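Omission of a single protein chain aside, the complex is shown with its protein chains in their original locations.
Take a look at chain A:
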Amino acid sequence: MYGDLAHKLALEAKRTQSLDKLPLYQDTLVRAIVREIRDLQKEADVLTEHASQDDDRVNQAQLFVCHLCMRRNKRCLLAYQRLRAERLDELVWANNEISKEQMDNLSPQEQEYLKKYNDLVSEFKGPLEKVDLGGTLEPPEDVFIDVRVLKDAGEIQTEYGVFNLTKDSQFFVRQADVERLIQQGYLKKL
């Protein structure tokens, strides 16, 4: 009671910050916290009813603590969900395929959010397609770069000809042409 559960959730959020992947959505914990808030609300309602005898300091203090706990619980819930939503946003912008295990860690609602946010971002990118908003945020240095192939990726067609990307081979290619493949981990910049 009184915020212990929310504390656990806050710790979970803190742990999430240092992880590469989003951990499993804490469904039971979230539900328990919501239940606690509703119990506190009931208690607060009862206390408000009995507060009619004026100047009951004990009653007032109790009521105050109830409200504080409810608000704190709500803040923890929101902070937890906001953190996860921000991580989902990052996933969308990174534009990589999202692994099955990552998907399994999301709640159904989060999966829905992910899908809709993805649509929103594509919509936003539309008018600015020529600058490839999803591209790297590292300043460009050279137009052509050396890359090594880490995984077989088949043939790619560029304006300077066709490359056959077999594992461990090395190429001198235009960075813009292979940007996606680097992001996806097929190629490594040398």
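Rule of thumb we're sticking to: contacts are C-beta pairs under 8 Å (C-beta built on N, C-alpha and C of every residue); 3 or more make two chains touch, one makes a residue touch a chain; residues count from 1.
To be clear about the criterion, contacts and distances are computed from a predicted model.
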Undepicted complex member, UniProt protein name, chosen from "DNA replication complex GINS protein SLD5", "Actin-related protein 6", "Ubiquitin-conjugating enzyme 35" or "Pre-rRNA-processing protein RIX1 N-terminal domain-containing protein": "DNA replication complex GINS protein SLD5"
Touching the absent chain when the full complex is considered, from A:Thr16, A:Gln62, A:Ser107 or A:Gln183: A:Ser107
Among A:Arg75, A:Lys167 or A:Lys189, residue touching the chain not depicted: A:Arg75
Hidden-chain contact residue, picked from the options A:Ala13, A:Val65 or A:Leu133: A:Leu133
Chain not shown: contacting residue from A:Gln41, A:Asn96 or A:Thr166: A:Gln41
Residue ranges of chain A at the interface with the undisplayed chain: 30-31, 33-34, 37-38, 41, 70-71, 74-75, 77-78, 81-82, 85-86, 89, 93, 107, 109-110, 112-113, 116-117, 120, 123-124, 127-128, 130-133, 135, 137, 139-140, 142-144, 159-160, 174-176
